[in-house]
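The other protein chains are all here in position, but one chain of the complex has been omitted.
And now, chain A:
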Amino acid sequence: MLLYNRSRFAMTILGISLAYFLAAAQVGLLVGWIHTNSAIINHAGVDIWVMSKGTRTLDYGTAIPRQRIQQTLSVPGVKWAEGMLVGWVNWQHPEGKRITVEVIGLDNGNAGGPWRMSEGDISAVHLPETVIVDELSRQALGIIELGQETEMEGKRVIIGGFSQGVRTFTAAPFVFTSIENALDYVPYYRDDEISFVLVNCENAAEVKSVRDRIAMEINDVEVLTTEEFADRSVKYWMLETGVGITVIITASLGLLVGVVIMSQTLFSITQDHINNYATLLALGFHQKSLRSIILTQSLILGGGGITIGSLLFVISCQLTALSPIPLETTPLVSTCLTLFSMLFCVAGSWFSIRAVFKLDPVSVFH
């Protein structure tokens, strides 16, 4: 119906695609943020996490005896287990200021460590006084090159490598090293303590029963599957901290504004043609013919706009993949977003159809 006016058509599609992009980008930020929250947990490649009771997130892991690793290993169904240590310490920025960093101490298998390196090798964490930091925190940490030295908690550290894509959503960058090194820096851990036991099961199908068995055999710990722990971490950051709630509100508003613009665009395009619809009604076109014209139109415009908007979004995801604030999505989120947007497009047209049908066909005579 409005294909005849090319520039108007193009503007409408553009408007819808930008509105969709706005909504997708806001939701994409939220998804990216959620992924960031649980990135280390999900990338560790283990099945089960053993931690002190009431641990709310990886970042706030507290001390448990190192002996728990051995105890865990003796539980039937456990194939492999190793430790991990998390602590918060001061980092001496070469320019003089001190910042807080989150130290992750890795065991021999490096589980829970960086999953992609840009410079150096992950095994460097096992060298004395050596740490790996992320490309994204070079500036925050004041680090320029491999081999550079500074101090952590008043003791020397050497940069042994750079990881890629390990983002922080707190102000504190991650610093990876070995458990042995970490114990030298983190003041509030005794030498026989760690924060987590990371477990792989012999049989992937038995993860839940192994989890229950570990929980039965070891006192004073909480045992979660990777999925449960990631969930708990995300929920903590999202629902119990101001940052998370802000991110959620921003995403919801972005989504709302986006879909409202989409439906408003489709509503007004029909309103612009309301005289023509009145004429068609007077000439004896049935409501169902007009309804299908208007709905087809909204599907073409909505579908086209959403397609272009998705393309913009995919490009933005790629462009931001290595940035501190990535746009990300999952198939489920994309599907829901598309359906939700289509729904609002159709709703916009539906309301405009109602306005058309409320028209007095007599109005054509005036």
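By our rule, contacts are C-beta pairs under 8 Å (C-beta built on N, C-alpha and C of every residue); 3 or more make two chains touch, one makes a residue touch a chain; residues count from 1.
Quick note on the criterion: contacts and distances are computed from a predicted model.
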| item | value |
| --- | --- |
| Protein name as given in UniProt for the chain not displayed, "Putative hemin import ATP-binding protein HrtA", "Protein FixA", "Tryptophan synthase alpha chain" or "Carbon monoxide dehydrogenase" | "Putative hemin import ATP-binding protein HrtA" |
| Residue among A:G54, A:G284 or A:P331 touching the omitted chain | A:G284 |
| Touch list for chain A against the chain that is not drawn | 1-5, 275-276, 279-287, 289, 360-362, 364-366 |
